[in-house]
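Yeah, one chain of the complex is gone here, protein chain that is, but the others are all in their spots.
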Amino acid sequence: MSVSGELIAFFGLALVAILGGVLLITLTKVVHMVIALVFTFLSIAGIYLLLSAEFVAIVQILIYSGAITIVMLFGIMLTKHRENDEPAKGGWQRFFLLLAIAGFAVAVYLGIYNLDIPVQPTALHEENTKQIGIELFSKYVIPFEVMSVLLLVALVGAIVLAKKDDEEGDRS
Amino acid sequence: MIKDLLHSAPSLLNFGIYFGLAVLLLFVVLGFVTYGILSERKIMGFMQLRIGPNQIGGKWGLLQTVADVLKLLIKEDTIPKKADRPLYILAPVIAFAPAFMVLATLPFTDAFQFADIGVGLLYYVAISGISTIGIVTAGWASNNKYSLIGGMRAAAQMISYEIPLVMSLVGIVLLTGSLNLNDIVAAQEKVWFIFLQPIAFIIFMIASVAELNRVPFDLPEAESELVAGYHVEYSGFRWAFFMLSEYVYMFAMATLTTVLFLGGWNSIPFLDFIPQAIWFGLKFSAVFYILVWIRVTFPRLRADQLMEFGWKVLLPVALANIFLTAIIKEIVNLF
Amino acid sequence: MTEDATKNEPSPNQPKLNQIVSAIESHVGQDALIDHYINKLSKDVPTIVANPNTYYSIAKLLRYDEQLNFAYLSELHGTDFETHMEIYVHLHSFNMNQSVALKVKLDRAAPVIPSLVPLWPGANWPECEAYDLLGIDFREHPDLKRILLGDDWKGYPLRKDYQPYDVEV
Partner (left out) sequence: MLRTEEMLLNVGPQHPSTHGVFRLVIKIDGEIIKEATPVIGYLHRGTEKLAENLQYTQIIPYTDRLDYLAAMTNNYVLCHAVETMMAIEVPDRAEYLRVIAMELGRVASHLVWWGTYLLDIGATSPFLYAFREREMIVNLLTELSGARLTFNYMRVGGVKWDAPEGWIEKVAEFVPYMREQLAGYHELVTGNEIFVNRVKGVGIYTKEEALQYSLSGANLRCTGVKWDLRKNEPYSIYDRFTFDVPTREEGDAFSRYHCRMEEIEESLKILEQAVVQFPEGPILAKVPKIIKVPKGEAFVRIESPRGEIGCYIASEGKKEPYRLKFRRPSFYNLQILPKLLEGENMANLITILGAIDIVLGEVDG
């Protein structure tokens, strides 16, 4: 494997992604965690870009780094929340945790190692968006529509939740 | 040229060329910001019966902004004691970096463009969203109630207005069949989209002013309510970063408007002996002038009215525009 | 002050004063008023001086009586006359198109008087001001505070015997 700009970029992005993930777990302040998460999202988007999945990359940034994070920040900043009062875990618990993580790592490693996706030549570089569109509206129409129903349910659910809170507020 | 560079093996030379080009763009943009601010102040002065800057750099005040920037750089950098220090430092960077990133895909002429990616249009919207995270972070990290409210407003506003902004452009995408900015410009060789998509243009102008956080949508930094909003606590070069990113976005948004609706570098028929760059500059200046004009004329909206306007007026109209465009396109296709 | 009212020819406002006084005497009591006269110096404004005990009931009558209906409190302030404290209330009735000055004399050592805020919410800050500058205690005032000088100020500056705390100035 020769050293190319792509490789350097990949390692850079991967490093940021992992670092973001690690920071997400280790940081104590919730807002800091969200910012770490943003970096993970962004570098994942960068990796998509390297894979010529322009559209997915952009949507990743638009939806995850943009909208979702901001909604998370919004929620965190406006609501009351208790910081860092997790009880310390016992030694046994920690041991099992490590064991589980190791097991998971082995399983994933084996899974990926043995994975054999039949490679088919695609023209991903050209008109990436158009291809996604065609796939979506020919092969995957039903899942696509079902997904929209799901989102609608979520939307209605959110309204119901917010409304309920309002009424409670009135009573109290 | 740039495309070839991208696919070649990395070498010091390539890196040097890249770096050189980036620096060149940086200076172009900084030059714009310097004189963009000056011209904004001059136009505002003209409209408000004032003279505007006229002391430093001759009677046109040509060095005023340079002096301002120098002053900002040597000003004391204050960090409030109770601020969230790492985020306070990081926030201007998060707000500022995307402002330059969006410039990468914008085509200024058919030769002067850095990256010609397929989803250029979405790229702009997506990347500019990251700046909002910077603004929200700044508002939170300052540990000041005014800046927190400013940050909140910025977030709410950005989410609400990004949607009509993108929706207004779907009409153009339908007509062009591409999200690529070069293709969009090419499609306007005969008729500019401002004539084919007038409704979309109006929605886009309104939503873009809102995305730029300028009057009448400058709620995140409404000085009469929130003193200065999210950057109350910032000073010196950190504050300059926010200001700079604001003007770089203005530069980018004026460019985008030109590219999307005014035919980019395309000339008016029979006048194509004038270089493309000049055509682009003229259209760009017109958009910039309108942005300043809006700022001078209008009072500010209220936060809830802003939200209502975005969701209840702009979004439905934008959706109707998409519908209308699709129908017309199909009818035209029939014949 | 009373001499001015009785001198010279009767004022055009005399009937209105009589009307107010008779209303008070019939509703509040014969001895509700200490004094009443036309103040010639002040554009012939009918002036009534209430007894501290009847002050609030007179004010209430002036406010709610259908004929009188002094709906508008134009001014309320206190004065330290060294022998006594005085509260001056200038009321206006749009019904009668007439103003009236309601005064009450207080004991200077312990100036206490019912608050007028229940009748005219507009009396809120003026009463605070009188409390702040003169130390008059308004009973049942919803939020009596030192409105201008701040809570840590010592003494009441508009009292005639006030010694400035900061001697230098």
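Note that the chains take the letters A, B and C in the order they are written out, and that residue 1 is the start of every chain.
Basically, a contact is a pair of C-beta atoms (placed from the backbone, for glycine too) under 8 Å apart; a residue touches a chain by one contact, two chains touch by 3 or more.
Treat the numbers as computed from the prediction; the structure is a model and nothing was measured.
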Return the single residue from B:V23, B:M47, B:L70 or B:I268 that touches the missing chain. B:M47
From the list B:Q55, B:T78 or B:Q305, which touches the chain that is not on show? B:Q305
To test your reading of the contact rule: which positions on chain B touch the chain that is missing from view? 44, 47-50, 145-146, 149, 215-216, 218-219, 222-225, 227, 295-305
Touching the missing chain, which residues of chain C? 1, 4, 39, 41-43, 45, 71-75, 77, 79-81, 88, 90, 94, 97, 101, 120-126, 129, 133, 147-150, 157-158
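We adopt the following convention: only the chains that are shown with their structure count from here on.
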Draw the chains as points, connect those that touch, then say whether the picture is a line, ring, star, complete or other. other
Between chain B and chain C, what distance separates the C-alpha centroids? Give it in angstrom. 64
With chain centres taken as the means of their Cα atoms, state the distance from chain A to chain C in Å. 72
Considering the complex alone, what residue numbers of chain A touch chain B? 2-5, 8, 29, 31-32, 35, 38, 42, 54-55, 58-59, 61-62, 65-67, 69-71, 73-74, 77-78, 127-129
Partner chain A, residues of chain B touching it in the complex: 6, 9-10, 14, 84, 86-87, 90, 94, 117-119, 122-123, 125-127, 129-130, 132-133, 136-137, 140-141, 148, 151-152, 155-156, 158-159, 162, 179
